[in-house]
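Please find one structure pasted underneath; my questions will follow.
Excluded from the complex is one protein chain; the other protein chains are retained at their positions.
Going in written order, the chains are labelled A, B and C, and every chain counts its residues from 1.
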Amino acid sequence: MKGTEEVLNVDEPIRVALIGAGQMGLWHARSLAHDIEQAELAAVADPDEDAARRAAALAPGARWSAGPEAILSDPSLRAVVIASPDAAHAGLIERAAQAGKDIFCEKPLATDLAEADAALAAVATHGVKLQIGFQRRFDPAYQRAREVIAAGELGPVELAVATTRDPLEAGRPGLGRDAAIFIQTTIHDLDSLRFLTGLEVVQVYATGSYFGEGSAEEDEADTAAVVLRFQTGALATITNSWRTAYGYDVQVEVMGPLGKLQVGYDRQTAVRQFSAQGVCHDHVYWYIDRFGAAYRREMEHFVDCVARGVGPDVGGADARAAQALAEAAARSLREGRPIDVPPPSLAPVL
Amino acid sequence: MKGTEEVLNVDEPIRVALIGAGQMGLWHARSLAHDIEQAELAAVADPDEDAARRAAALAPGARWSAGPEAILSDPSLRAVVIASPDAAHAGLIERAAQAGKDIFCEKPLATDLAEADAALAAVATHGVKLQIGFQRRFDPAYQRAREVIAAGELGPVELAVATTRDPLEAGRPGLGRDAAIFIQTTIHDLDSLRFLTGLEVVQVYATGSYFGEGSAEEDEADTAAVVLRFQTGALATITNSWRTAYGYDVQVEVMGPLGKLQVGYDRQTAVRQFSAQGVCHDHVYWYIDRFGAAYRREMEHFVDCVARGVGPDVGGADARAAQALAEAAARSLREGRPIDVPPPSLAPVL
Amino acid sequence: MKGTEEVLNVDEPIRVALIGAGQMGLWHARSLAHDIEQAELAAVADPDEDAARRAAALAPGARWSAGPEAILSDPSLRAVVIASPDAAHAGLIERAAQAGKDIFCEKPLATDLAEADAALAAVATHGVKLQIGFQRRFDPAYQRAREVIAAGELGPVELAVATTRDPLEAGRPGLGRDAAIFIQTTIHDLDSLRFLTGLEVVQVYATGSYFGEGSAEEDEADTAAVVLRFQTGALATITNSWRTAYGYDVQVEVMGPLGKLQVGYDRQTAVRQFSAQGVCHDHVYWYIDRFGAAYRREMEHFVDCVARGVGPDVGGADARAAQALAEAAARSLREGRPIDVPPPSLAPVL
Partner (left out) sequence: MKGTEEVLNVDEPIRVALIGAGQMGLWHARSLAHDIEQAELAAVADPDEDAARRAAALAPGARWSAGPEAILSDPSLRAVVIASPDAAHAGLIERAAQAGKDIFCEKPLATDLAEADAALAAVATHGVKLQIGFQRRFDPAYQRAREVIAAGELGPVELAVATTRDPLEAGRPGLGRDAAIFIQTTIHDLDSLRFLTGLEVVQVYATGSYFGEGSAEEDEADTAAVVLRFQTGALATITNSWRTAYGYDVQVEVMGPLGKLQVGYDRQTAVRQFSAQGVCHDHVYWYIDRFGAAYRREMEHFVDCVARGVGPDVGGADARAAQALAEAAARSLREGRPIDVPPPSLAPVL
């Protein structure tokens, strides 16, 4: 019997470290440990030591720590995946860039645009790769939709309607600041619409309401409605909520003069039950149910880019553009008027 | 063999006249002539004499004329159905009210609020009944949705998304004025959302674009996006277009903390074809395909109200409220800012 | 003002009589009285005098009686619609044919093939028109499916699956004989499959079970499964039940080497409700909900054929073919083996 080592010349795997081992980080850890052959999950850091240990246990030999220092100072680690709380993203990007590591960071890039620009400057200065976790870009349905639109099958886009809603049960820590819904949730729709249409937004109108328990801070919202105007005159609406009873609800529709596309589905299990009460099926409940494979595919893309030394498809410029639109939405909510947005080409060069 | 005249004491039918025998008017003529036992289509007026004659031919003995004078002066006609061009609605309502006739008028009530108020004042002065053609209120799906919401099955409404789009092929004469899309099309969504949620709108933001051929008048739009804020903080978005390739597209979704409702369907014929190219079915194309039965039912309701001497479910106050919101949308488009709307209780009493 | 009588030369309507004013007969009465301009509902007979009177009341001047004699002997009545209990169909066809009247008869043609042939012989002898109530042939979805298949878009048909199920609540008087389900229910699928595929059946295998209350007669079934072999080798299965909790369930699927068609839908009202319990909608419940328009259209076709003096699209030959297949199914159930069926061209010439 012959051994495979005779016939294969396997590349050294990319040693990747995870910073932040919550629900999302743990999913990325699994992808790195089990699904992506090119990668090795080599280290995990999380202030919650149990979480760090649990994620590290997924890969033989992976080490763990509470803080990120041991990771950032270990030259054998080529890349880091940042899945810490949103407020820490920008600072960790800066530190990882200074340490010369390629970076995958969960969205959002930062909690405001100044922070974002500082992080992107560090990335540029140190010449590392940066990918942002806009996982929808790796979902087959979004990719197919983009292809159809780019091929002109709808004609020029005129109108779009996007929905992202999370279950009430998921809770929302927010960012300790107003209008967090735009940075945490709307940002996915802002990026998706840029991705699908290939167009840039020139004006944002946003408003929101708070229906949760207790009294809301000024401008705090758990429900939002947004209107975008693109450079071509195309319009889009976005609605967001953190309060669904029925699950995770992500849909988008894009229309041009030749037709429209609808992206999304609502059934989780392929069963429908018919009874005297009607016809019923279940609903997608968690974001992992809808986008689990896309999270794996974005991580594969990142590891592949690191291995090949090329920049990821969804990098700093896309992250900054979505961030700028989310900020404009927050400002629109505060000021009660539509906000003009400079096109990305006029934004600070990165 | 026995005759039915021995056993039945049939009431005299309501003699109804039609003013305006275009596509919509002809549909109403058919309902009156064939489907509504209580009604008799007795006269038709249309400047297009062929159209008038064709509609009158649906009912034995119905008379026709080019102008509405013969109708308005004929005391045997108890009610009129106004399906003339939008710009003529308010004036005809006034004249019919002065003539003492009960009135069914296609939406919109008027082309602006001043006209609307004049028409409603005439209705009030002369004590006639007025029903406006918001046919969705007579669609079983909208009625079921309203019941579910009113029963509290969604909890208090927090968010809604409405869509009304017409085929490009349908064309659009417009009103000879800017922002006609709000008066002609958005108005259906404005009324539907009031009907479904039972809530009043306090603020409107609207914007629009023009993608049609030729150059647009200032503020002319064939594509629109609207955000509504209701008195409770609930939010809604509306998108409208006059440019679909695929047909007539009417959908609405209403969400509260206990769930959401989706109203709408897209398939016209109950056939799906599976081939190497995928799975395909047709789409509802004309508004009559979607709401033909609702148009009949609204007319039945009108005739029944006339016969019983009671006010219709959807009368002047609802028509004025939708009109005021459509006007606010047009103003928002012109001024580029959200417009506060006084609640109907603060509007001029009718 | 001008009267329509000046411009129209209206034909005399066809005077039609109804025999049997149960649920189905009442629906036909409504179509004749209100929807079909060419027809006049002139007389109704039903042993249940209240039922006869109620149906006659739909049309001014219509007369009613308990027995059919007054109808059959009235030369002013040009056509009869037979919607009496199944066991009376064949006898009434014979009598109506002898009376020289064109005949629309609800399916089945007869309760056995000998009776059917006697009835068809009378129709042939007296030269009257006969249409059988296979209303699916007048449903837009079935018509579209037939066109697609006839155009070769599926290639030669290879396989089909048909379902017809009725709500338990509808009850089933049966025919006072065994295997009534094949004559009453399966016959719709037998005709549909012939209509859709354009093929003739050469072998039938059928079996059944009885799940209702009480003890079943030998060979009585309320649940059935059937396999058909067509002349080309194409195969089809049919399942039937009289015991659904969820409503009226009619679906058919036809496959060839280039694709398949699915005909059917299950939602009645265009509303879906999303909650913590999942996503639910209602189901079509009564056959009238699914095929109400098709029943009207078949009656229009009948009246139009009578007026033009031509034979209806679905006449004696089709009725006999379906009857022969239903009989073969009953015999297969009794004998526990597949039954060969002579192609219609070898059946007694009618």
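Some notes on this structure:
Just so we're on the same page, contacts are C-beta pairs under 8 Å (C-beta built on N, C-alpha and C of every residue); 3 or more make two chains touch, one makes a residue touch a chain.
All values derive from a computational prediction rather than experimental measurement.
Only one residue in the set A:Gly22, A:Gly91, A:Gly264 or A:Pro344 touches the chain that does not appear here, and it is A:Gly264.
Checked against the hidden chain, the listed residues A:Ala43, A:Ala90, A:Ala179 or A:Ile238 yield one contact partner: A:Ala43. Within the full complex, the residue among A:Ala121, A:Val148 or A:Ala170 touching the omitted chain is A:Val148. The chain not displayed touches chain A at residues 1-5, 7-8, 10, 34-35, 37, 43, 53, 56-57, 59-65, 70, 74, 139-141, 144-145, 148, 153, 258-265, 267, 269-276. In the full complex, chain C contacts the hidden chain through residues 156, 158-159, 161, 163, 165, 168, 203, 205, 207-211, 223-225, 227, 229, 233-239, 241, 243-246, 249, 255, 257-260, 336-338. Where chain B meets the omitted chain, the residues involved are 245-246, 266-267, 274-283.
Please note the rule applied: only the chains that are shown with their structure count from here on.
Across the assembly, the mean Cα position most removed from that of chain B is the one of A. The geometric centre of chain A is 43 Å away from that of chain B, both derived from CA atoms.
Averaged C-alpha coordinates put the centre of chain A at 57 Å from the centre of chain C.
Centres computed as Cα averages put chain B at a distance of 38 Å from chain C. Within chain A, residues 245-246 each touch two or more of the remaining chains.
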